[in-house]
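Below: one structure, written as structure tokens.
One protein chain is absent from this view; the other protein chains keep their places.
For clarity, chains are labelled A and B in written order, and residue numbers in each chain start from 1.
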Amino acid sequence: MNQATDHSLLDPPQLPFEPLLQRNAVVTEQPWVRWLLTAAALVFLGFFLLLPLVGVFTEALRHGLGVYWQALTDSDALDAVRLTLLVAAIAVPLNLVFGVAAAWAIAKFEFRGKTLLTTLIDLPFSVSPVVAGLIYVLLFGAQGWFGPWLIAHDLQIIFAVPGIVLATVFVTFPFIARELIPLMQEQGNDDEMAALSLGANGWQCFRYVTLPNIKWGLLYGVLLCNARAMGEFGAVSVVSGHIRGETNTMPLHVEILYNEYNFAAAFAVASLLAGLALVTLVLKSILEARHGGELSTSRRH
Amino acid sequence: MFRKFLLFATLALPLAAQAGVELLNVSYDPTYKLYKEYNRAFAEYWQEQTGVAVTIKQSHGGSGKQARAVIDGLRADVVTLALASDIDAIAARSGKLSADWQTRLPNHSVPYTSTIVFLVRKGNPRQIRDWDDLVRPGVAVITPNPKTSGGARWNYLAAWAYAKKHLEGEAAVRDFIARLYRNVPVLDTGARGSTTTFTQRGIGDVLVSWESEALLALHELPPGQFEIVTPSLSILAEPPVAVVESNAARHGTSAIARAYLEYLYSPVGQRLAARHYYRPVAPAHADPADLARFPQLELATVAEFGGWQQAQQTHFAEGGVFDQILAAASSGVAIP
Partner (left out) sequence: MRSVVAPPAAGRPRSALPGFGLSLGFAITYLSLIVLIPLAGVFTKAAGLGWDGLWQVLGEPRVLSALKLSFGTAFVAACVNAVFGTLVAWVFVRYEFPGKRLFDATIDLPFALPTAVAGIALTALYAGNGWIGQWLEPAGIKIAFTPLGIVVALTFVGLPFVVRTLEPVLRDAEKELEEAAASLGATRWQTVTRVILPAVLPALVTGFALAFARGVGEYGSVIFIAGNLPQVSEIAPLLIIIKLEELNYGGAAAVAVAMLVISFTLLLAINTLQAWSNRHRQRSRAAPALPHPVLQGEGS
């Protein structure tokens, strides 16, 4: 980092009557300190974040594109991709509807127990994914509370798609609500009140006033929710049953391949998931850059 | 909401039933390749015999974990697990098969056997020849957790049998086992995890392993890295198979499930078992080249431990001998 790339002198904006250098000297550090801190931060990020990412793609392509392609087009792998997409396609909309409803109630109204409700919505964040799986085994497993009833009616929840969906819904539960609540709180009720006073009904008010206001925040939440839904491992692992071609999601398939000495294939499927993560990050950055003003304050850059 | 999930459930069921008859074989980790090939062979055979198309789905994991899943409702038609006590557990806990399941198929429901051997690094740098080399200080032994892994329980019993033969009194045997587990740096939950730890992560001097796992590692991984050491005494490891009767009855697959397991004893099944590194119970049907990979050695049996139910109760149950040894080992000298 030399003087040529040191843009910090431009920050804060230049004011005409101030001795620029002196002003900056007191609110920023010596160049060598800045250089050192930046280098330390980037080395840390490089080692902890970038290197693992690079590692995934390197390992995946180690044996060439042919092996890579073969691993991804294997029928078990394709089934895993399909299942992962299906689970996300069910879990994300469910949490979307919940997120909007919860945010509407919490942000637009005052009621007792609001803090408690907000805390409870956050609860799944602090519950270990394994526990998330366990609770559904205890409820719907053959030895669980509803087990005998489910068996009697020939219904399968655990070790089938519904169980995987449930576990995924649980771990991704707060994502959209948490994104929308602060956003809608910041926006207040004025727009909606205006619409109502002009004769809009509740649905129109939501559809034509609230929704346009929150659409980017909503998309942001959906993005994060979806990334987690497709990548969930611990909770799904407990309830999956690992039936190949049927209840094996992509992250579980990575583990299976990894345990079969099939490292190239494991990293190949892992690279798909890593690619998904990268797409998520890119979209997220675009959202923050273009529509930062329409996201909640903490997301604005 | 709940109704919605029931809807998913009802949607998922017919999906499963679409492809003619479907069987689910819930097995343990090392059998994946065996059953992948065997399933194809059986499907062909069954189509020829009856004209019915059958799809066989597979689920693999640590043997104890798989048993738990079946108990919790995994809809297995057949189970092919690492040891009898895991199937006993299914029978006892869920009542999905009768307690005398082992009498339903030939050779007390064991279509192929295996044993426990050592996998060491090329050239055997630590000069490991037999079980007593594993308790030498500084030798890192890789073996999975007997609580969750079937293979690990066979490993433990084989070591116990060796110690019992060479040492006087149970205290000495316990001490031998304690010293062995003190040498274990990583206790994976399944046999496959241990093999990965040893072969891929480069941890440990010796892997105590199913013979089938060791041979598989030797043949699947780039050659010239490992060699197999056969100890002077090991154990006759008998992975049993059984129809999960009430599941099969519910799915209407009782007959085909039974045929599926019986076919394992046929010349085709026996030949495939030998090809995938399992010792066939009827070696006459197997390829002699495959059989040549299995050395002759002295084998103890689980009967010497009073059968699996007794062995499970004494050694591996909560607070059993293994727990006591592990507690003593960790409170004494620190495990590396």
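By definition in this document, contacts are C-beta pairs under 8 Å (C-beta built on N, C-alpha and C of every residue); 3 or more make two chains touch, one makes a residue touch a chain.
Bear in mind that the values here come from a model prediction, so they are computed numbers and not experimental data.
In the complete complex, the hidden chain is touched by one of B:His108, B:Lys165, B:Arg201 or B:His219, namely B:Arg201.
Which of A:Ala77, A:Ala160 or A:Val209 touches the hidden chain is settled by the complete complex: it is A:Val209.
For subunit A, the residues touching the chain absent from view are 1, 5-8, 10-12, 23, 26-30, 34, 37-38, 40-42, 44-45, 47-53, 55-56, 59, 94, 97-98, 100-102, 104-106, 108-111, 115, 117-131, 134-139, 143-145, 166, 169-170, 173, 187, 189-198, 201-202, 205-206, 209, 212-213, 224, 227-228, 230-234, 237-238, 250-252, 254-255, 258, 266-267, 270, 273-274, 276-278, 280-282, 284-285, 297-298, 300-301. Summarising the interface, subunit B meets the missing chain with residues 1-2, 62, 64-65, 68, 71, 89, 93, 145, 147-148, 184-189, 193, 197, 200-203, 318, 326-327, 330-331, 335.
Everything that follows uses one rule, which is that only the chains that are shown with their structure count from here on.
Per-chain CA centroids place subunit A at a distance of 38 Å from subunit B.
Interface of subunit A with subunit B (complex): residues 90, 137, 140-144, 147, 150-151, 154-162, 165-166, 241-246, 256, 258-261, 263.
Residues 5-6, 8-10, 12-13, 16, 24, 29, 32, 57-61, 69, 71-75, 93-94, 190, 192-193, 195-196, 199-200, 217, 220-221, 250 of subunit B are the ones touching subunit A in the complex.
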